[in-house]
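With one protein chain withheld, the remaining protein chains of the complex are depicted in position.
Should a chain be cited, it is by its letter among A and B, assigned in written order, with residues numbered from 1 in that chain.
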Amino acid sequence: MEKYSSSPIPLVEDAPNKKQTVCIFGTGDFGRSLGQKMMQCGYSIVFGSRNPQDSSLIPPGATVLPHAEAAEMSDIIILAIHRTCYNFLETLKEMLSGKVLVDVSNNLKINQYPQTNAEYLAQLIPESKVVKAFNSVSAWALQSGALDASRQVFVCGNDSKSKEKVMDIVRSLGLTPLDKGSLLATKEIEDYPLQLFPMWKYPIYLSLAISAFFFFYSVIRDIVYNYVVKNKDFSFFIAISIPNRVCPIVALILLALVYLPGIFAAILQLYRGTKYRRFPDWLDKWMLCRKQLGLVALAFAFLHVLYTLVIPIRYYVRWRLNSYVLQQAFNNKTDPFNTVQGWISDSYVALGILGFFLFVLLGITSLPSVSNSVNWREFRFVQSYLGYLTLVLCTAHTLVYGGKRFLHVRSYPWGLPAAYILSLIIPCIVLVIKFVLILPCIDRPLTAIRQGWERKPKHVCEPYNNLSRSSV
Amino acid sequence: MEKYSSSPIPLVEDAPNKKQTVCIFGTGDFGRSLGQKMMQCGYSIVFGSRNPQDSSLIPPGATVLPHAEAAEMSDIIILAIHRTCYNFLETLKEMLSGKVLVDVSNNLKINQYPQTNAEYLAQLIPESKVVKAFNSVSAWALQSGALDASRQVFVCGNDSKSKEKVMDIVRSLGLTPLDKGSLLATKEIEDYPLQLFPMWKYPIYLSLAISAFFFFYSVIRDIVYNYVVKNKDFSFFIAISIPNRVCPIVALILLALVYLPGIFAAILQLYRGTKYRRFPDWLDKWMLCRKQLGLVALAFAFLHVLYTLVIPIRYYVRWRLNSYVLQQAFNNKTDPFNTVQGWISDSYVALGILGFFLFVLLGITSLPSVSNSVNWREFRFVQSYLGYLTLVLCTAHTLVYGGKRFLHVRSYPWGLPAAYILSLIIPCIVLVIKFVLILPCIDRPLTAIRQGWERKPKHVCEPYNNLSRSSV
Partner (left out) sequence: MEKYSSSPIPLVEDAPNKKQTVCIFGTGDFGRSLGQKMMQCGYSIVFGSRNPQDSSLIPPGATVLPHAEAAEMSDIIILAIHRTCYNFLETLKEMLSGKVLVDVSNNLKINQYPQTNAEYLAQLIPESKVVKAFNSVSAWALQSGALDASRQVFVCGNDSKSKEKVMDIVRSLGLTPLDKGSLLATKEIEDYPLQLFPMWKYPIYLSLAISAFFFFYSVIRDIVYNYVVKNKDFSFFIAISIPNRVCPIVALILLALVYLPGIFAAILQLYRGTKYRRFPDWLDKWMLCRKQLGLVALAFAFLHVLYTLVIPIRYYVRWRLNSYVLQQAFNNKTDPFNTVQGWISDSYVALGILGFFLFVLLGITSLPSVSNSVNWREFRFVQSYLGYLTLVLCTAHTLVYGGKRFLHVRSYPWGLPAAYILSLIIPCIVLVIKFVLILPCIDRPLTAIRQGWERKPKHVCEPYNNLSRSSV
């Protein structure tokens, strides 16, 4: 087991003098799991329980005592009980005075109580040193050792000595403590394990809504139309052809939506003449989920690439190409090579490849460990310049793709324009306005506003406007 | 050189008063390399040596003195000597008392000694403050500045002031200290540099064994059979056709093996009626390398995608398609389009694309920096729900792929079933049992067991069973 175990400290049965005694209040699932794990890592555990006789589930080797007696055994008391039971701790007030109380509790939903659990505890027993920790760790993970997920344990507390003691326990369990400062951070820490991708919700819902719209639009335009008007069954288009039409459209629209709020912000700042007024709430929210929007767009672009690359191995495509060749063979003629079509076909594919390449690059720089290793100037270079270049390439890819079929009459069944034409609206608007914004006559006042400059500067020397980090 | 150097602190020749003197015992390769690097970063180095006269290899600028005299020059003594030589330090006992002894040593194999080197040192010179550090850094990396690999230096020690001093040295060399707590962590730290992907060993061996089996199975079934029975030479199938048959099979089996131990665990828990008894050792080990199994599976799936996408540019495939068209041309007939085959072909490709897409998503969330930024609930959502969805899609992909050829007689040369049929066994078993396990009548007791609940709860309030983090 040893070489597979990710727990750094093995059982130190042979070093009894090293054992530190820690008290755990509560013999519920989490208390028992934590106690068992700590005992494996060389701690001596005393459980505090209301019914110390009924210790059937207690891990072997641990002691179970009434709360008051258990509390006397250790300077560190881990409270593995619900917030609703905290009030009984008041009866032990003087006994807990000066001790480290480790609050591991979570609530069932965000903002359940006005005060965080740890703050409530600190107010109940003001003489104790409350440290918040372990709340993002799962009992299951502790028991099974399946700590593939984050090994980070957020720790916060107002007393730095107590915090250090708890961080040592965290480390000895093979986990990584992350000091989040004072108890002010408990709000964040207690909300953390309850979240389920909060920043991703709107981008994903939005992408699903756009996908659904364009999916049904294409079904009507390509399958229903052909079935009703031409009596042909193209229902199998649902598997690949239509998804491969929907994916690039969603990717392009979402990519444009990444850059649209920046455009709005610039216009608003130009109109207001200052950057010190807050943006409307919807714009703030939008700007905060741009990264997620971009990554969802990348996912759709990736699907588009896969759907496109399998085209030649599809039975339908092979059959169509074969029919085309056989038709020429039976008619005893060869279609001549059309250089213009060669140009269009190759350049629209090449634009798509370059756009996707830059898009992947943007995605890689969004990885936390990569974006942490670039500075602000580098991040802006990648996300702003390369990002706009990606948008330009992808829009051009769609335009050249359309170039072939824009004017065909059969492109408008039932008067419906092709879906890709609709998808070009937002990207083109974004690119046109951005082009206007970077004209020198508009860029100059905007840059000035973003650097916080005033038209009649009074302070010659004092204001600190660092050029290298002021603009968007 | 400056702007390429990754060392943060340049030579501070002009600030002699800032130079701190550090003593290094031992003039071997590591001692000299570390000394040279520290001198470049502004430290003054005194080497302690048994033969101080023979200082030919000492970096210029450093002093070499006998051990006792060298030890007097500094509060921090870095021991760049082998553990087997530590006993001579006992002769310097009173001189080393109160000083920081930095143990940088490694052993040649894991578990070479019952005690770690640093613990042995701390026991030899109990009055000193032993700090373990630098043991994962390579002499070559220090010299060449080629620190592309990890810049992390694990530091541990019982005295936090001494640890802080050593961490300052680590930082000033451009490395990142990582506080691992007390000397209890030395076991982990000393084992660390000796490992060579310990968690990856079994998954990789297993994947190679499965690959080898299916490779030879396919060679017999496709090449040998055709050569012996039909006298056709398909030996070139070894390059692409057979690998493209083996890769998806291995990927699918490994992916199913990721979820099989969870199934076993659930059955065991249901049978035992408790989660507080330890799993058998093999199940524990299996559960701990699920992430690695999944990533190896992803690697094979990635190869399968590449092998599949190059199909249309292979000479053999082009020749076969051409022959098929020419045959129709010579017979003066066109095979009509088969809608059912269009559906099968497109849907099996589409299922594969979606499965691969989710698989890549799972792989990305396995990156350390990504998995560190999601909480337990989000990690479970991705790895459990999306993981099972991936398995369902990939199994369906294989089933629909097989749909076309399942009943052909020529699909069973020498009575051997196609390899993909064999590959479906484990995934189908996993999915069927999982389906049974999520039936409400079975899921309910299982969830209760996993939350540590008892049938007759006695403690109404105390036990802390947090719903948001109890189940698998």
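The criterion applied here is as follows: a residue touches a chain if its C-beta (ideal position, glycine included) is under 8 Å from a C-beta of that chain, and two chains touch if they have at least 3 such contacts.
Bear in mind that the values here come from a model prediction, so they are computed numbers and not experimental data.
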item: Option from B:S74, B:T116, B:S136 or B:S423 whose C-beta touches the chain left out; value: B:S136
item: Residue among A:A68, A:V228, A:L288 or A:I425 that touches the chain left out of view; value: A:L288
item: Listed residues A:V229, A:A350 or A:I425, member touching the removed chain; value: A:A350
item: Touching residues on chain B - with respect to the absent chain; value: 1-6, 8-10, 12, 18, 26-33, 42, 49-51, 54, 57, 59, 80-82, 84-85, 104-106, 108, 136-141, 143-146, 148-152, 164, 167-168, 171-172, 174, 192-197, 233, 235-237, 239-241, 243, 299, 302-303, 306-307, 309-310, 312-316, 318-319, 322-323, 325-326, 329-330, 367-370, 372
item: Touching residues (missing chain, whole complex) on chain A; value: 110, 160, 179-182, 184-185, 187-188, 198-199, 265, 275-276, 279, 281, 284-285, 287-291, 305, 308-309, 311-312, 321, 324-325, 328-329, 332, 334-335, 337-339, 341-347, 349-350, 353-354, 356-357, 360-361, 366-381, 383, 450-454, 458-459, 461-472
